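All protein chains but one are shown at their positions in the complex.
Per-chain numbering from 1; labels A and B assigned in written order.
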Amino acid sequence: MKFIDEFRDPAKAKALVRHINTLVTKIPRPGGRPLQLMEVCGGHTHSIFKYGIAQLLPEAIELVHGPGCPVCVLPMGRVDDCVALAEHPNVIFTTFGDAMRVPGSRKSLLQAKAEGADVRMVYSPMDALALARAHPDREVVFFALGFETTMPSTALTVLQAEAEGIENFSVFCNHITIIPVIKAILDSPDLSLDGFLGPGHVSMVIGSSPYEFIARHYHRPLVIAGFEPIDILQSVWMVVKQLAEGRCEVENQYQRLVPHAGNRVALEAIHRVFELRPWFEWRGLGSIDHSGVRLRESFAHLDAERRFSVPNLKIADPKSCQCGEVLKGVIKPWQCKVFGTACTPETPLGSLMVSSEGACAAVYQYGRIDLAEVVRQREAVAAGRQPVGAGSS
Amino acid sequence: MSDGRGAPPRKSPRARSGKLRGDTITLSHGSGGRAMRDLIDDVFVGSFDNPALAPLEDQARFPLAELARSGDRLAFTTDSYVVDPLFFPGGDIGTLAVNGTVNDLAVSGARPLYLTCSMIIEEGFPAAELRRVAASMRAAAETASVAIVTGDTKVVNRGAADKLFINTAGIGVIPADVNISAARARPGDRLLVNGHIGDHGVAILAARDDLALEVPIRSDTQPLAALVQSLLAAGIRVHCLRDATRGGLATVLNEFADSAGVGIRIDESAIPVREAVRGVSELLGLDPLYYANEGVLVAAVPAEDAQAALAAMRAQPAGQHAALIGEVTEGPAGSVIMDTGFGGERIVDMLVGEQLPRIC
Partner (left out) sequence: MCVGIPGRIITVDDPEHRLATVDVGGVRRKINIACIVDEAHPPEACIGDWVLIHVGFAMSRIDEEEAQKTLELLRELGEMDAELEAMHAFDRAR
């Protein structure tokens, strides 16, 4: 397939890995500490595990899996609200597939469906609108979530509903924004990240300028990265090159899709339909200022939160859950106390175990070979010896 | 064959006399009375038409001696079919109900012989669709050289079942020297599949229509007995065989690794996957290794027999796209590892729950 297969070529990967290996030796690493690069985006996390990218990298580079999986960072209270909406007698609740499994405090959407709620999986918000057209006697609610990549599609669907005067359609809006969460991570006192792989698909909407502050104020390099394995390796090479040359810049590996200014039509649609919330709650990270959006007052009639009563309760994450620390890269998934024991993909405690883009699920599903290695290293540390570079993932 | 070997089948006076009236199936068709008799005579006996079924006793009877001539063990299996939608490109619930059970028998090395057919019908089900399903079952049974010899029909209230459920059980005979089992995978064995993976899963996903995808893919539902028999006839020492239905290729490989306490290593780039199946997977963020198949089997054979096995498969209609996809290793026991075709590797685990489209 064009634009896919060329970027999965193992020969190109080999060359990139060698260049990375050479560069890495030129970067001073006090105490042999590995360079920590965070991939902000869950799509990157997924690719990294799917293609086994971490094992190709030298031990001196450690990939930290960031908060960019919108399914994973959705707080339990919001899932409960979804369930409450879905259980309204006349509602058809439409959702993207992978959001159905996220545990709420009582149940997931999948469980609500089993108990009789009319929950339907859609591929596109436009499909939800088509359902509303087809069932004028029912209330169709679309569960909107995702970062700036997905926002335009919701916005354009809302505008379409408005233009057609469709009255039985509404949106339960959980869209979140990427910049505030990156900032929150950069501001955390235990920060140890050396650089970032920027979210390629978010960037094709917002462009590359919103990241400038990371280079300017926090002195960390960021490379906007595509999602094929070669894209990811090339981006790692670009970050490492910056570090080796003592530069901190925003660079764009994903030139073929990310224009500097983003997408004007998409941004306009976002601004017409959405406004910033004063704050939004993130699972594991707590409340972050201006990190979510909701429908503007003029679209209130299309806003499920205003149209139906939702419980809107704040539910604390389970105490044993360390998702926040994993999200910030402070600990590795397997260092969480409940990883693989109380928390598994079958019985997820934290949301990082739910979607395969979640760091914990990805490690659990794809990464357990490395895990054996990690356990050995941990034992070595416990026995008082220094680990030989904390293997990536 | 109801009453003894070789005797010409008695035609029951009741058989094939009834005629189903009306356009839909109603509760009266399951009541045990005249309407039910008509339904069975018309739709099933008319379609399945074979000597063992015709007498319409409460059970099918077959001569032991005849069975014993072709092997020393019976293989016996059952499966229920609840596919939605009932009709899809490449087949329907009837084709699946025959091929699925035939294949469950076939992968033991057995020659499948007899099937039962039990239907649970929701009242209001269109009679024409029932005829269509029965006709598919007949055609599939003919292709697979099996006979549907006994059956049962129930009609339930609207909402108590979804349109039509079918259960089939099957009996086959295993030749004396054949011993195929997932536990027999040995380090060094080569792994083969007989064709493209994922076709059935994708065809069903597309036929459900809620994702509004137009996909040029048909279900791969097909009987595998001839393919298996040809492997045995070619003298291949088949260690393990399993058809990769629900849970897909990944699940079968994990079952081999678990049962035999061995490791498995496969090569992603060697696994046959059609372009459109890849397309759907990329669009929805799904993994072809987990799609259901209805005409794909996985075999483990000794390395020395691998090329011959491949050739034997490719000579069969059901094996034209057969491929060597990997090998059995010493371990770690129970683990399936895949070379990603990109230079990396990853674990291929059993599926947790249903595979859901990953959209964000």
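The rule we apply is simple: contacts are C-beta pairs under 8 Å (C-beta built on N, C-alpha and C of every residue); 3 or more make two chains touch, one makes a residue touch a chain.
Since the model is a prediction, treat every value here as computed from it, not as a measurement.
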{"item": "Which of A:Leu37, A:Leu156, A:Leu193 or A:Ile214 contacts the chain that the document leaves out", "value": "A:Leu156"}
{"item": "Hidden-chain contact residue, picked from the options A:Val205, A:Val239 or A:Leu327", "value": "A:Val205"}
{"item": "Identified contact with the non-displayed chain, of A:Leu16, A:Ala84, A:Leu131 or A:Val293", "value": "A:Leu16"}
{"item": "Option touching the unshown chain, where A:Pro58, A:Pro75 or A:Gly146 are the choices", "value": "A:Gly146"}
{"item": "Option touching the unshown chain, where B:Asp23, B:Asp58, B:Asp177 or B:Glu214 are the choices", "value": "B:Glu214"}
{"item": "Missing-partner contacts on subunit B, residue numbers", "value": "212-216, 275-276, 278-280, 282-285, 358-360"}
{"item": "On subunit A, residues whose C-beta touches the chain left out of the figure", "value": "1-4, 6, 11-12, 14-16, 18-19, 41-43, 68-70, 96, 123-127, 146-147, 149-150, 152-153, 156, 160, 199, 201-202, 204-205, 227, 230, 234, 253, 255-259, 263-266, 269, 357"}
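Convention: only the chains that are shown with their structure count from here on.
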{"item": "Centroid distance [mean C-alpha coordinates] between subunit B and subunit A, Å", "value": "39"}
{"item": "Subunit B to subunit A touching residues, read off their complex", "value": "210-213, 275, 278-279, 282, 284-285, 332, 335, 337, 340-347, 349, 352-353, 356-360"}
{"item": "List of subunit A residues in touch with subunit B within their complex", "value": "1, 4, 8, 10, 13-14, 17, 46, 49-56, 69-71, 96-101, 110, 120-123, 127, 145-147, 149-150, 229, 345-346, 355-357, 365-369, 372"}
